[in-house]
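Working notes, structure below.
All protein chains but one are shown in place.
Right after this comes chain A.
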């Protein structure tokens, strides 16, 4: 587009009938005038001439005085593209109004407070959104303690201006950006820009990630087209209530708002949206189907809702079309971590929503390092509070790279109240005994836990899965000592530093990894053992805790081979009367490598002791 056309279009969008020119005069006498001056001089230095630099200083000073905002670096970068219109005959006062209105509309409040608190709150929001859309990237940056404050500042406060060298490219971006007419659209653009380069970010050396991120930019028009298209899709794919929660004006003070943001570890879906989805046939809304909520409820965003309350809370009523889960279904942390695998076909296609009892009570984890650090120090899942259970489940989904995971704002309490108010039915709900209808009942002694019949159908599929896991819990004790591991053996190994355990899965057929069975590899100085998962080890020392599925000698180790395209799968070859091959699927490539290293270390030690002929 040529410049006169662009000027015409932009003045139409931004000036809205403001046509009067006015004299732009002011003294250059702000307390930080020298900073404005130096910054004016170093704004787009290859493009802006001396006279224009003076004008930049004048306009910035005028802007600060008129709006009563202290000058901040970045304002100059936003002004420069507008000032260039002056070359094409636009009056200085119109240049100023364009700039002023652009900042007011698309950088609302960004510069208004001296401490950049608004910016800080966008950083928190951005972090949550990144984890929502691309958990792998989000957790990777989280692990490396790289927050948006380290790379996203110029994107946010200058709407990418300071990162785009070619001003024509910047005009194109801003023009398309303005068409979107959305003051928070920069969040989606920044997300799209990162997601576009996600693979190269994930492959970067951790010490170079920041550098890599700060180098992301829009090189040309194709990149703009691609990124903006992606941004729009990301925005469209956000469940409605999450979307409006971003834009909802907050009546909290800025500090309270920030504290609230930090207290979230993920985005929160509103109970209203959940109910619209869970009761698709009834008019869950009181508006008779005409409000924005109802129209959005027919959107294609599908929700998979997990009720994560305790079993004795679920028996007072459950919401239809939700899947009941609670800590009792998981016999250890591992089974919880692997749980998302069951929903692989839905990955990326549904929005996963975790429903707790009430609002989650998380202290802010700011400056505490990564989110995962918070939860993986848990030793025992059953000791966990419900909040931690939900957080663990959230991380389990995120680690398995499931995007779109959120929690329900206000939890079941909030949903229950809305459901009752609207005359909808809960499954197994007895208003007289329900602790949600009668909060006082909560203080009475509880009946023994009992899974009520109505829930069984919902549970059946889940239970089947855990039955399978549970079947390993009671290994047969009949076989002789060579085929079982008894408790005292295990105790001995545990106190021996040279023995290592690896939890993994064993598979027979490389084409069918789905059928891989849970197992534990035990590597001692001389033996390589494969056991079934250990069962309860609290009883007597002769009690069997696991069955040995395979037992070979370290000195018979020949070689190991990784499966092509799958770093976590390793096949070990051992000498014997016949060649013995054992194939395993590890949780991570690091774990796989660690196992191999351990085996080789013992093998080498034996070789050094000349026990193995070279």
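The rule is short, and it goes like this: a residue touches a chain if its C-beta (ideal position, glycine included) is under 8 Å from a C-beta of that chain, and two chains touch if they have at least 3 such contacts; residues count from 1.
To be clear about the criterion, contacts and distances are computed from a predicted model.
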Candidate names "EKC/KEOPS complex subunit BUD32", "Proteasome subunit alpha type-3", "Ras-related protein Rab-21" or "Ribosome biogenesis protein YTM1"; UniProt protein name, chain not shown: "Ras-related protein Rab-21"
Hidden partner chain, touching residue among A:269, A:303, A:500 or A:548: A:500
Residue, one of A:520, A:570 or A:585, that touches the chain absent here: A:520
Among A:60, A:130 or A:157, the residue in touch with the chain that has been omitted: A:157
Which residue of A:26, A:167, A:333 or A:566 touches the chain not shown here: A:333
Missing-partner contacts on chain A, residue numbers: 35, 38-39, 42-43, 45-46, 72-74, 76-77, 115-117, 119-120, 123, 145, 147, 149-154, 157-158, 162, 207-208, 210-211, 214, 331-334, 366-367, 379-380, 382, 494, 497, 499-503, 520, 533-537, 594, 597-598, 600-601, 603-604
